[in-house]
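Chains shown are a subset, placed as in the full complex.
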Amino acid sequence: MQHTHDAERRELPTHDLDADALADTWERLRTRAPLVQCLTNRVATALSANVLLAAGASPAMVDTPREARFFAGRADAVLVNLGTPTEESMQGIAEAVPGAVEAGTPWVLDPIGAGGLPWRSGIAQDLLGHRPTIIRGNASEVLGLGGGGGGRGADSTDRPESALPTARELAGRTGGAVAVSGEVDHLTDGERVVLLGHGHPWLTRVTGAGCALGALMAACSAVTEDPLLAAAAATAAYTLAAETSGATSCGPGSFVASLLDDLHLLEPEHLAGRVVL
Amino acid sequence: MQHTHDAERRELPTHDLDADALADTWERLRTRAPLVQCLTNRVATALSANVLLAAGASPAMVDTPREARFFAGRADAVLVNLGTPTEESMQGIAEAVPGAVEAGTPWVLDPIGAGGLPWRSGIAQDLLGHRPTIIRGNASEVLGLGGGGGGRGADSTDRPESALPTARELAGRTGGAVAVSGEVDHLTDGERVVLLGHGHPWLTRVTGAGCALGALMAACSAVTEDPLLAAAAATAAYTLAAETSGATSCGPGSFVASLLDDLHLLEPEHLAGRVVL
(Lines give C-alpha, C1' and ligand atoms only; values in the text may rest on other atoms or scores of the structure.)
Protein backbone atom coordinates (compact mmCIF):
# COMPACT_ATOMS: atom_id res chain seq x y z
CA MET A 1 0.00 0.00 0.00
CA GLN A 2 1.11 3.55 -0.68
CA HIS A 3 0.42 4.21 3.01
CA THR A 4 3.38 2.08 4.06
CA HIS A 5 5.67 3.98 1.79
CA ASP A 6 4.35 7.34 3.03
CA ALA A 7 4.66 6.26 6.65
CA GLU A 8 8.26 5.17 6.17
CA ARG A 9 8.98 8.44 4.47
CA ARG A 10 7.58 10.47 7.34
CA GLU A 11 9.64 8.59 9.92
CA LEU A 12 12.94 9.23 8.18
CA PRO A 13 14.70 12.56 8.48
CA THR A 14 14.37 14.73 5.41
CA HIS A 15 17.78 15.61 4.05
CA ASP A 16 18.56 19.20 3.40
CA LEU A 17 18.89 19.70 -0.31
CA ASP A 18 22.47 20.82 -0.29
CA ALA A 19 25.41 19.67 -2.40
CA ASP A 20 26.43 17.07 0.17
CA ALA A 21 22.99 15.47 0.19
CA LEU A 22 23.03 15.22 -3.60
CA ALA A 23 26.53 13.72 -3.57
CA ASP A 24 25.54 11.30 -0.83
CA THR A 25 22.56 10.11 -2.90
CA TRP A 26 24.80 9.64 -5.92
CA GLU A 27 27.25 7.68 -3.78
CA ARG A 28 24.47 5.40 -2.50
CA LEU A 29 23.22 4.80 -6.05
CA ARG A 30 26.67 3.64 -7.11
CA THR A 31 27.10 1.46 -4.04
CA ARG A 32 23.69 -0.20 -3.91
CA ALA A 33 23.14 -0.75 -7.66
CA PRO A 34 19.33 -0.66 -7.46
CA LEU A 35 17.32 -2.83 -9.84
CA VAL A 36 15.20 -0.47 -11.96
CA GLN A 37 12.26 -1.89 -13.91
CA CYS A 38 11.71 0.25 -17.01
CA LEU A 39 8.45 0.36 -18.92
CA THR A 40 9.52 2.90 -21.47
CA ASN A 41 9.31 3.85 -25.10
CA ARG A 42 11.03 2.15 -28.01
CA VAL A 43 13.13 5.18 -28.89
CA ALA A 44 14.67 5.62 -25.45
CA THR A 45 14.99 2.02 -24.27
CA ALA A 46 18.63 1.39 -25.08
CA LEU A 47 19.85 4.84 -23.98
CA SER A 48 17.91 4.60 -20.72
CA ALA A 49 19.41 1.20 -19.94
CA ASN A 50 22.88 2.47 -20.82
CA VAL A 51 22.49 5.54 -18.61
CA LEU A 52 21.46 3.31 -15.70
CA LEU A 53 24.42 0.98 -16.32
CA ALA A 54 26.87 3.88 -16.62
CA ALA A 55 25.59 5.26 -13.33
CA GLY A 56 25.97 1.89 -11.61
CA ALA A 57 22.32 0.82 -11.46
CA SER A 58 20.85 -2.38 -12.89
CA PRO A 59 18.13 -1.94 -15.55
CA ALA A 60 15.47 -4.55 -16.35
CA MET A 61 13.11 -3.81 -19.25
CA VAL A 62 10.29 -6.06 -17.98
CA ASP A 63 7.11 -4.65 -19.51
CA THR A 64 4.88 -7.50 -20.63
CA PRO A 65 1.53 -7.56 -18.78
CA ARG A 66 2.34 -11.19 -17.95
CA GLU A 67 5.35 -10.28 -15.81
CA ALA A 68 5.15 -6.55 -15.08
CA ARG A 69 3.22 -6.74 -11.79
CA PHE A 70 5.23 -9.68 -10.45
CA PHE A 71 8.46 -7.89 -11.21
CA ALA A 72 7.35 -4.54 -9.74
CA GLY A 73 7.24 -6.29 -6.38
CA ARG A 74 10.88 -7.34 -6.75
CA ALA A 75 12.42 -4.26 -8.36
CA ASP A 76 13.88 -1.43 -6.28
CA ALA A 77 12.17 1.21 -8.43
CA VAL A 78 9.89 1.39 -11.47
CA LEU A 79 9.99 3.81 -14.40
CA VAL A 80 6.82 4.40 -16.43
CA ASN A 81 7.19 6.39 -19.65
CA LEU A 82 4.26 6.91 -22.02
CA GLY A 83 6.18 7.33 -25.28
CA THR A 84 5.43 5.01 -28.28
CA PRO A 85 2.48 3.35 -26.51
CA THR A 86 1.02 0.06 -27.73
CA GLU A 87 -2.09 -1.66 -26.38
CA GLU A 88 0.12 -4.28 -24.76
CA SER A 89 2.69 -1.88 -23.32
CA MET A 90 -0.10 0.19 -21.76
CA GLN A 91 -1.53 -3.00 -20.22
CA GLY A 92 1.92 -3.71 -18.86
CA ILE A 93 1.96 -0.28 -17.25
CA ALA A 94 -1.53 -0.84 -15.87
CA GLU A 95 -0.16 -3.97 -14.15
CA ALA A 96 3.17 -2.58 -12.99
CA VAL A 97 1.94 0.57 -11.29
CA PRO A 98 -0.46 -1.07 -8.79
CA GLY A 99 2.23 -3.70 -8.25
CA ALA A 100 4.72 -0.99 -7.34
CA VAL A 101 2.23 0.81 -5.09
CA GLU A 102 1.28 -2.38 -3.26
CA ALA A 103 4.91 -3.28 -2.64
CA GLY A 104 5.88 0.25 -1.62
CA THR A 105 8.26 0.45 -4.59
CA PRO A 106 8.92 4.04 -5.65
CA TRP A 107 7.91 4.81 -9.22
CA VAL A 108 8.46 7.60 -11.70
CA LEU A 109 5.94 8.83 -14.27
CA ASP A 110 7.22 10.43 -17.49
CA PRO A 111 4.02 11.56 -19.24
CA ILE A 112 5.41 11.96 -22.77
CA GLY A 113 2.94 13.81 -24.94
CA ALA A 114 0.44 14.49 -22.12
CA GLY A 115 -1.86 17.33 -23.08
CA GLY A 116 -0.98 17.10 -26.75
CA LEU A 117 -2.16 13.59 -27.62
CA PRO A 118 -5.62 12.50 -26.47
CA TRP A 119 -5.17 8.77 -25.75
CA ARG A 120 -2.12 8.96 -23.59
CA SER A 121 -3.36 12.12 -21.87
CA GLY A 122 -6.20 10.05 -20.46
CA ILE A 123 -3.81 7.31 -19.38
CA ALA A 124 -1.57 9.87 -17.69
CA GLN A 125 -4.53 11.21 -15.75
CA ASP A 126 -5.44 7.72 -14.54
CA LEU A 127 -1.86 7.06 -13.45
CA LEU A 128 -1.79 10.28 -11.44
CA GLY A 129 -4.31 8.67 -9.10
CA HIS A 130 -1.66 6.10 -8.15
CA ARG A 131 0.50 8.94 -6.82
CA PRO A 132 3.86 8.67 -8.59
CA THR A 133 6.89 9.25 -6.39
CA ILE A 134 8.31 11.54 -9.06
CA ILE A 135 6.76 13.08 -12.17
CA ARG A 136 9.27 14.14 -14.82
CA GLY A 137 8.45 16.03 -17.99
CA ASN A 138 9.02 19.12 -20.01
CA ALA A 139 6.96 22.21 -19.29
CA SER A 140 4.30 21.43 -21.89
CA GLU A 141 3.81 17.91 -20.54
CA VAL A 142 3.56 19.07 -16.92
CA LEU A 143 1.06 21.76 -17.93
CA GLY A 144 -0.83 19.16 -19.98
CA LEU A 145 -0.90 16.77 -17.02
CA GLY A 146 -2.29 19.56 -14.87
CA GLY A 147 -5.06 20.15 -17.38
CA GLY A 148 -3.41 22.93 -19.40
CA GLY A 149 -1.73 23.14 -22.81
CA GLY A 150 0.42 20.36 -24.22
CA GLY A 151 3.36 20.57 -26.58
CA ARG A 152 4.22 19.80 -30.17
CA GLY A 153 5.41 16.21 -30.37
CA ALA A 154 8.22 15.51 -27.93
CA ASP A 155 9.30 19.14 -27.72
CA SER A 156 8.11 21.66 -25.21
CA THR A 157 6.57 24.89 -26.41
CA ASP A 158 6.51 26.35 -22.89
CA ARG A 159 9.23 27.51 -20.52
CA PRO A 160 9.79 25.55 -17.28
CA GLU A 161 9.11 28.50 -14.98
CA SER A 162 5.63 28.82 -16.48
CA ALA A 163 4.90 25.24 -15.37
CA LEU A 164 6.06 25.69 -11.77
CA PRO A 165 2.65 26.53 -10.25
CA THR A 166 1.17 23.45 -11.93
CA ALA A 167 4.15 21.37 -10.79
CA ARG A 168 3.61 22.49 -7.17
CA GLU A 169 -0.08 21.67 -7.40
CA LEU A 170 0.63 18.20 -8.86
CA ALA A 171 3.22 17.51 -6.15
CA GLY A 172 0.67 18.49 -3.54
CA ARG A 173 -1.79 15.99 -4.99
CA THR A 174 0.67 13.08 -5.24
CA GLY A 175 2.79 13.70 -2.16
CA GLY A 176 5.84 13.26 -4.40
CA ALA A 177 8.14 15.46 -6.44
CA VAL A 178 7.69 17.01 -9.88
CA ALA A 179 10.67 17.80 -12.11
CA VAL A 180 10.22 20.17 -15.05
CA SER A 181 13.10 20.02 -17.50
CA GLY A 182 14.36 23.03 -19.41
CA GLU A 183 17.34 25.33 -19.75
CA VAL A 184 16.99 25.70 -15.98
CA ASP A 185 15.47 22.57 -14.47
CA HIS A 186 12.69 23.36 -11.99
CA LEU A 187 12.00 20.74 -9.30
CA THR A 188 9.53 20.87 -6.44
CA ASP A 189 7.77 18.73 -3.87
CA GLY A 190 5.04 21.30 -3.47
CA GLU A 191 6.87 23.15 -0.71
CA ARG A 192 10.56 23.25 -1.54
CA VAL A 193 11.77 24.36 -4.99
CA VAL A 194 15.16 23.45 -6.47
CA LEU A 195 16.57 25.17 -9.56
CA LEU A 196 19.44 23.55 -11.45
CA GLY A 197 20.98 25.34 -14.42
CA HIS A 198 23.55 22.79 -15.60
CA GLY A 199 23.35 20.79 -18.82
CA HIS A 200 24.10 21.45 -22.46
CA PRO A 201 21.97 22.33 -25.52
CA TRP A 202 22.95 19.03 -27.18
CA LEU A 203 20.81 17.22 -24.58
CA THR A 204 17.89 18.43 -26.73
CA ARG A 205 19.57 17.05 -29.88
CA VAL A 206 19.77 13.45 -28.57
CA THR A 207 16.61 11.37 -28.72
CA GLY A 208 15.51 9.95 -25.39
CA ALA A 209 17.90 12.08 -23.35
CA GLY A 210 15.06 13.36 -21.17
CA CYS A 211 13.53 9.87 -20.89
CA ALA A 212 16.86 8.48 -19.72
CA LEU A 213 16.99 11.13 -16.99
CA GLY A 214 13.62 9.80 -15.80
CA ALA A 215 15.19 6.34 -15.50
CA LEU A 216 18.02 7.82 -13.46
CA MET A 217 15.50 9.54 -11.17
CA ALA A 218 13.87 6.15 -10.60
CA ALA A 219 17.25 4.69 -9.64
CA CYS A 220 17.87 7.52 -7.17
CA SER A 221 14.38 7.14 -5.70
CA ALA A 222 15.43 3.64 -4.61
CA VAL A 223 18.20 5.00 -2.39
CA THR A 224 16.49 7.90 -0.60
CA GLU A 225 13.05 8.36 0.87
CA ASP A 226 12.97 12.01 -0.20
CA PRO A 227 11.54 12.20 -3.75
CA LEU A 228 12.78 15.74 -4.32
CA LEU A 229 16.30 14.75 -3.30
CA ALA A 230 16.15 11.76 -5.67
CA ALA A 231 15.00 13.91 -8.57
CA ALA A 232 17.57 16.60 -7.82
CA ALA A 233 20.49 14.19 -7.40
CA ALA A 234 19.70 12.51 -10.72
CA THR A 235 19.31 15.86 -12.47
CA ALA A 236 22.52 17.23 -11.00
CA ALA A 237 24.59 14.18 -11.93
CA TYR A 238 23.15 13.97 -15.43
CA THR A 239 23.45 17.65 -16.29
CA LEU A 240 26.94 17.96 -14.79
CA ALA A 241 28.05 14.99 -16.89
CA ALA A 242 26.43 16.69 -19.90
CA GLU A 243 28.42 19.86 -19.23
CA THR A 244 31.66 17.91 -19.32
CA SER A 245 30.60 16.03 -22.44
CA GLY A 246 29.46 19.17 -24.21
CA ALA A 247 32.85 20.78 -23.63
CA THR A 248 34.76 17.84 -25.10
CA SER A 249 32.55 16.72 -28.03
CA CYS A 250 32.17 17.84 -31.63
CA GLY A 251 28.42 17.37 -31.98
CA PRO A 252 25.44 15.40 -30.68
CA GLY A 253 26.81 12.01 -31.81
CA SER A 254 30.10 12.12 -29.94
CA PHE A 255 28.26 13.94 -27.13
CA VAL A 256 26.00 11.01 -26.25
CA ALA A 257 28.89 8.53 -26.15
CA SER A 258 30.79 10.95 -23.94
CA LEU A 259 27.74 11.48 -21.71
CA LEU A 260 27.78 7.80 -20.77
CA ASP A 261 31.53 7.97 -20.12
CA ASP A 262 31.21 11.09 -17.99
CA LEU A 263 28.31 9.69 -15.96
CA HIS A 264 30.42 6.61 -15.32
CA LEU A 265 33.38 8.78 -14.27
CA LEU A 266 31.41 11.25 -12.13
CA GLU A 267 32.53 10.80 -8.55
CA PRO A 268 30.33 12.05 -5.68
CA GLU A 269 32.98 14.61 -4.70
CA HIS A 270 32.95 16.05 -8.23
CA LEU A 271 29.21 16.40 -8.01
CA ALA A 272 29.46 18.12 -4.61
CA GLY A 273 32.19 20.44 -5.82
CA ARG A 274 30.57 21.51 -9.07
CA VAL A 275 26.82 21.69 -8.49
CA VAL A 276 25.30 25.16 -8.14
CA LEU A 277 22.11 25.16 -6.10
CA MET B 1 -7.16 15.76 -50.13
CA GLN B 2 -4.12 15.02 -52.25
CA HIS B 3 -5.62 17.48 -54.76
CA THR B 4 -4.90 20.44 -52.51
CA HIS B 5 -1.31 19.39 -52.16
CA ASP B 6 -0.92 18.85 -55.89
CA ALA B 7 -2.54 22.18 -56.63
CA GLU B 8 -0.18 24.02 -54.30
CA ARG B 9 2.74 22.24 -55.86
CA ARG B 10 1.74 23.29 -59.35
CA GLU B 11 1.41 26.94 -58.34
CA LEU B 12 4.89 27.16 -56.94
CA PRO B 13 7.95 27.50 -59.14
CA THR B 14 9.99 24.34 -59.52
CA HIS B 15 13.56 24.89 -58.41
CA ASP B 16 16.33 23.89 -60.70
CA LEU B 17 18.20 20.99 -59.17
CA ASP B 18 21.54 22.73 -58.83
CA ALA B 19 23.86 22.96 -55.83
CA ASP B 20 22.29 26.23 -54.68
CA ALA B 21 18.80 24.72 -54.63
CA LEU B 22 20.03 21.81 -52.53
CA ALA B 23 21.83 24.17 -50.13
CA ASP B 24 18.78 26.40 -49.92
CA THR B 25 16.60 23.42 -49.00
CA TRP B 26 19.09 22.38 -46.32
CA GLU B 27 19.10 25.94 -44.98
CA ARG B 28 15.29 25.98 -44.79
CA LEU B 29 15.26 22.63 -42.97
CA ARG B 30 17.59 24.00 -40.32
CA THR B 31 15.62 27.23 -39.97
CA ARG B 32 12.09 25.84 -39.93
CA ALA B 33 12.70 22.70 -37.81
CA PRO B 34 9.81 20.71 -39.31
CA LEU B 35 7.93 18.27 -37.11
CA VAL B 36 8.39 14.82 -38.66
CA GLN B 37 6.07 12.00 -37.59
CA CYS B 38 7.93 8.70 -37.93
CA LEU B 39 6.20 5.35 -38.20
CA THR B 40 9.32 3.28 -38.56
CA ASN B 41 10.98 0.06 -37.57
CA ARG B 42 12.36 -0.87 -34.17
CA VAL B 43 15.93 -1.14 -35.40
CA ALA B 44 16.12 2.32 -36.93
CA THR B 45 13.95 4.34 -34.55
CA ALA B 46 16.64 5.88 -32.39
CA LEU B 47 19.07 6.56 -35.24
CA SER B 48 16.33 8.12 -37.36
CA ALA B 49 15.31 10.43 -34.52
CA ASN B 50 18.94 11.34 -33.88
CA VAL B 51 19.56 12.09 -37.56
CA LEU B 52 16.52 14.39 -37.60
CA LEU B 53 17.68 16.12 -34.41
CA ALA B 54 21.24 16.50 -35.69
CA ALA B 55 19.87 18.07 -38.89
CA GLY B 56 17.70 20.48 -36.93
CA ALA B 57 14.29 18.86 -37.43
CA SER B 58 11.91 17.70 -34.71
CA PRO B 59 11.05 13.98 -34.68
CA ALA B 60 7.88 12.53 -33.16
CA MET B 61 7.53 8.76 -33.09
CA VAL B 62 3.70 8.74 -32.94
CA ASP B 63 2.65 5.41 -34.40
CA THR B 64 -0.22 4.00 -32.37
CA PRO B 65 -3.44 3.63 -34.42
CA ARG B 66 -5.15 5.66 -31.67
CA GLU B 67 -3.12 8.77 -32.41
CA ALA B 68 -1.45 8.31 -35.80
CA ARG B 69 -4.16 9.88 -37.97
CA PHE B 70 -4.77 12.80 -35.61
CA PHE B 71 -1.08 13.54 -35.51
CA ALA B 72 -0.55 13.23 -39.28
CA GLY B 73 -2.79 16.26 -39.60
CA ARG B 74 -0.51 18.27 -37.34
CA ALA B 75 2.93 17.08 -38.42
CA ASP B 76 4.85 18.83 -41.19
CA ALA B 77 5.80 15.50 -42.80
CA VAL B 78 5.25 11.78 -42.24
CA LEU B 79 7.70 8.90 -42.66
CA VAL B 80 6.34 5.39 -43.22
CA ASN B 81 8.87 2.55 -43.06
CA LEU B 82 7.78 -1.08 -43.31
CA GLY B 83 10.62 -2.70 -41.34
CA THR B 84 9.83 -4.90 -38.27
CA PRO B 85 6.06 -4.71 -38.87
CA THR B 86 3.56 -5.66 -36.16
CA GLU B 87 -0.21 -5.90 -36.56
CA GLU B 88 -0.57 -2.72 -34.51
CA SER B 89 2.17 -0.76 -36.25
CA MET B 90 0.68 -1.61 -39.64
CA GLN B 91 -2.72 -0.38 -38.37
CA GLY B 92 -0.98 2.81 -37.29
CA ILE B 93 0.38 3.23 -40.81
CA ALA B 94 -3.05 2.52 -42.27
CA GLU B 95 -4.36 5.43 -40.17
CA ALA B 96 -1.48 7.84 -40.68
CA VAL B 97 -1.27 7.71 -44.47
CA PRO B 98 -4.86 8.77 -45.25
CA GLY B 99 -4.48 11.35 -42.48
CA ALA B 100 -1.43 12.77 -44.21
CA VAL B 101 -3.09 12.71 -47.63
CA GLU B 102 -6.24 14.45 -46.36
CA ALA B 103 -4.21 17.17 -44.68
CA GLY B 104 -1.88 17.65 -47.64
CA THR B 105 1.07 16.57 -45.48
CA PRO B 106 3.94 15.19 -47.58
CA TRP B 107 4.84 11.59 -46.76
CA VAL B 108 7.69 9.24 -47.54
CA LEU B 109 7.38 5.49 -48.11
CA ASP B 110 10.37 3.26 -47.32
CA PRO B 111 9.19 -0.19 -48.47
CA ILE B 112 11.72 -2.31 -46.52
CA GLY B 113 11.64 -5.88 -47.77
CA ALA B 114 9.14 -5.22 -50.59
CA GLY B 115 9.33 -7.96 -53.17
CA GLY B 116 11.16 -10.32 -50.84
CA LEU B 117 8.62 -10.76 -48.04
CA PRO B 118 5.00 -11.50 -48.97
CA TRP B 119 3.03 -9.76 -46.20
CA ARG B 120 4.67 -6.41 -46.39
CA SER B 121 4.88 -6.53 -50.18
CA GLY B 122 1.09 -6.47 -50.22
CA ILE B 123 1.00 -3.58 -47.76
CA ALA B 124 3.51 -1.65 -49.85
CA GLN B 125 1.32 -2.09 -52.93
CA ASP B 126 -1.73 -0.77 -51.09
CA LEU B 127 0.23 2.24 -49.86
CA LEU B 128 1.35 3.08 -53.38
CA GLY B 129 -2.26 3.93 -54.15
CA HIS B 130 -2.03 6.80 -51.65
CA ARG B 131 0.71 8.35 -53.82
CA PRO B 132 3.72 8.86 -51.55
CA THR B 133 5.54 12.16 -52.04
CA ILE B 134 8.83 10.24 -52.02
CA ILE B 135 9.62 6.53 -52.25
CA ARG B 136 13.04 5.57 -50.88
CA GLY B 137 14.56 2.13 -51.06
CA ASN B 138 17.43 0.06 -52.32
CA ALA B 139 17.33 -1.31 -55.86
CA SER B 140 15.80 -4.65 -54.85
CA GLU B 141 13.01 -2.94 -52.91
CA VAL B 142 12.19 -0.52 -55.72
CA LEU B 143 12.15 -3.38 -58.23
CA GLY B 144 10.01 -5.39 -55.80
CA LEU B 145 7.59 -2.49 -55.41
CA GLY B 146 7.32 -2.26 -59.18
CA GLY B 147 6.45 -5.95 -59.37
CA GLY B 148 9.95 -7.35 -59.97
CA GLY B 149 12.53 -9.13 -57.85
CA GLY B 150 13.11 -8.35 -54.20
CA GLY B 151 16.29 -8.67 -52.14
CA ARG B 152 17.77 -10.83 -49.45
CA GLY B 153 16.73 -9.42 -46.08
CA ALA B 154 17.59 -5.73 -45.75
CA ASP B 155 20.35 -5.87 -48.35
CA SER B 156 19.98 -5.19 -52.03
CA THR B 157 21.02 -7.81 -54.53
CA ASP B 158 20.56 -5.43 -57.47
CA ARG B 159 22.41 -2.34 -58.65
CA PRO B 160 20.61 1.02 -58.51
CA GLU B 161 20.92 1.73 -62.24
CA SER B 162 19.00 -1.47 -62.96
CA ALA B 163 16.07 -0.10 -60.93
CA LEU B 164 15.94 3.29 -62.68
CA PRO B 165 13.29 2.37 -65.29
CA THR B 166 11.05 0.99 -62.52
CA ALA B 167 11.75 4.08 -60.41
CA ARG B 168 10.69 6.36 -63.28
CA GLU B 169 7.54 4.34 -63.80
CA LEU B 170 6.65 4.46 -60.09
CA ALA B 171 7.27 8.21 -60.00
CA GLY B 172 4.96 8.62 -62.96
CA ARG B 173 2.24 6.73 -61.11
CA THR B 174 2.57 8.63 -57.83
CA GLY B 175 3.43 12.09 -59.11
CA GLY B 176 6.27 12.12 -56.58
CA ALA B 177 9.95 11.23 -56.52
CA VAL B 178 11.68 7.87 -56.18
CA ALA B 179 15.15 7.56 -54.64
CA VAL B 180 17.16 4.39 -55.21
CA SER B 181 20.11 4.08 -52.86
CA GLY B 182 23.41 2.51 -53.85
CA GLU B 183 27.04 3.32 -54.47
CA VAL B 184 25.66 6.02 -56.76
CA ASP B 185 22.24 7.17 -55.56
CA HIS B 186 19.71 7.39 -58.40
CA LEU B 187 16.80 9.79 -57.90
CA THR B 188 13.99 10.64 -60.31
CA ASP B 189 10.56 12.23 -60.50
CA GLY B 190 9.81 10.38 -63.71
CA GLU B 191 11.22 13.12 -65.89
CA ARG B 192 14.37 14.49 -64.28
CA VAL B 193 17.10 12.15 -63.03
CA VAL B 194 19.68 13.09 -60.37
CA LEU B 195 22.78 11.00 -59.69
CA LEU B 196 24.73 11.51 -56.47
CA GLY B 197 27.93 9.57 -55.87
CA HIS B 198 28.86 10.70 -52.37
CA GLY B 199 28.72 8.55 -49.24
CA HIS B 200 30.95 5.93 -47.69
CA PRO B 201 30.93 2.10 -47.59
CA TRP B 202 30.41 2.17 -43.80
CA LEU B 203 26.87 3.48 -44.42
CA THR B 204 26.11 -0.14 -45.33
CA ARG B 205 27.72 -1.35 -42.08
CA VAL B 206 25.42 0.71 -39.80
CA THR B 207 21.94 -0.65 -39.18
CA GLY B 208 19.14 1.74 -40.10
CA ALA B 209 21.40 4.14 -41.98
CA GLY B 210 19.19 3.96 -45.06
CA CYS B 211 16.01 4.21 -42.98
CA ALA B 212 17.34 7.34 -41.30
CA LEU B 213 17.93 8.90 -44.71
CA GLY B 214 14.24 8.30 -45.42
CA ALA B 215 13.40 10.29 -42.29
CA LEU B 216 15.64 13.12 -43.49
CA MET B 217 13.88 13.08 -46.88
CA ALA B 218 10.56 13.48 -45.05
CA ALA B 219 11.98 16.49 -43.19
CA CYS B 220 13.14 18.07 -46.46
CA SER B 221 9.78 17.39 -48.10
CA ALA B 222 8.26 19.72 -45.50
CA VAL B 223 10.30 22.68 -46.72
CA THR B 224 9.99 22.40 -50.52
CA GLU B 225 7.12 21.55 -52.81
CA ASP B 226 9.47 19.74 -55.20
CA PRO B 227 9.75 16.08 -54.09
CA LEU B 228 12.85 15.42 -56.16
CA LEU B 229 14.61 18.43 -54.67
CA ALA B 230 13.64 17.24 -51.17
CA ALA B 231 15.01 13.76 -51.80
CA ALA B 232 18.17 15.10 -53.42
CA ALA B 233 18.89 17.67 -50.71
CA ALA B 234 18.53 15.03 -47.99
CA THR B 235 20.71 12.58 -49.90
CA ALA B 236 23.39 15.17 -50.61
CA ALA B 237 23.57 16.37 -47.01
CA TYR B 238 23.60 12.86 -45.59
CA THR B 239 26.17 11.41 -47.97
CA LEU B 240 28.45 14.45 -47.75
CA ALA B 241 28.38 14.16 -43.96
CA ALA B 242 29.16 10.45 -44.37
CA GLU B 243 32.19 11.28 -46.52
CA THR B 244 33.58 13.51 -43.80
CA SER B 245 32.84 10.93 -41.12
CA GLY B 246 34.35 8.10 -43.11
CA ALA B 247 37.59 10.04 -43.49
CA THR B 248 37.92 10.68 -39.75
CA SER B 249 36.66 7.41 -38.20
CA CYS B 250 38.26 4.06 -37.39
CA GLY B 251 35.31 1.83 -38.17
CA PRO B 252 31.50 1.69 -38.30
CA GLY B 253 31.05 2.42 -34.56
CA SER B 254 32.93 5.69 -34.46
CA PHE B 255 31.56 6.45 -37.94
CA VAL B 256 27.92 6.62 -36.85
CA ALA B 257 28.69 8.94 -33.91
CA SER B 258 30.68 11.12 -36.27
CA LEU B 259 27.90 11.06 -38.88
CA LEU B 260 25.55 12.75 -36.40
CA ASP B 261 28.25 15.31 -35.56
CA ASP B 262 28.98 16.02 -39.21
CA LEU B 263 25.31 16.38 -40.13
CA HIS B 264 24.96 18.84 -37.26
CA LEU B 265 28.02 20.76 -38.46
CA LEU B 266 27.16 20.73 -42.18
CA GLU B 267 26.47 24.31 -43.23
CA PRO B 268 24.50 25.03 -46.43
CA GLU B 269 27.58 26.65 -48.02
CA HIS B 270 29.60 23.47 -47.40
CA LEU B 271 26.89 21.47 -49.11
CA ALA B 272 26.83 23.86 -52.07
CA GLY B 273 30.62 23.83 -52.36
CA ARG B 274 31.12 20.10 -52.16
CA VAL B 275 28.18 18.43 -53.89
CA VAL B 276 28.84 16.99 -57.35
CA LEU B 277 25.72 16.85 -59.51
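Read from first to last, the chains carry the letters A and B; within each, the first residue is number 1.
What we mean here is this: a residue touches a chain if its C-beta (ideal position, glycine included) is under 8 Å from a C-beta of that chain, and two chains touch if they have at least 3 such contacts.
Worth saying up front: this structure is predicted, and the values here are computed from it rather than measured.
Peer 1: With 2 chains shown in place, count up the copies in the whole assembly for me.
Peer 2: Spelled out: 2 chains shown, and the full complex contains 3 copies.
In this text, only the chains that are shown with their structure count from here on.
Peer 1: How many angstrom lie between the centres of chain A and chain B, each centre taken as the mean Cα position?
Peer 2: Between these chains, centre-to-centre, one finds 34 Å.
Peer 1: Going by the contact rule set out above, which residues of chain A touch chain B in the complex?
Peer 2: Spelled out, the residues of chain A in touch with chain B are 41-44, 46-47, 83-87, 113, 117-120, 152-155, 204-208, 249-254, 256-257.
Peer 1: Under the definition above, what is the set of chain B residues touching chain A in their complex?
Peer 2: The contact residues of chain B facing chain A are 35, 37, 42, 45-46, 49-50, 53-54, 58-64, 66-67, 70-71, 74-75, 86, 88, 256-265.
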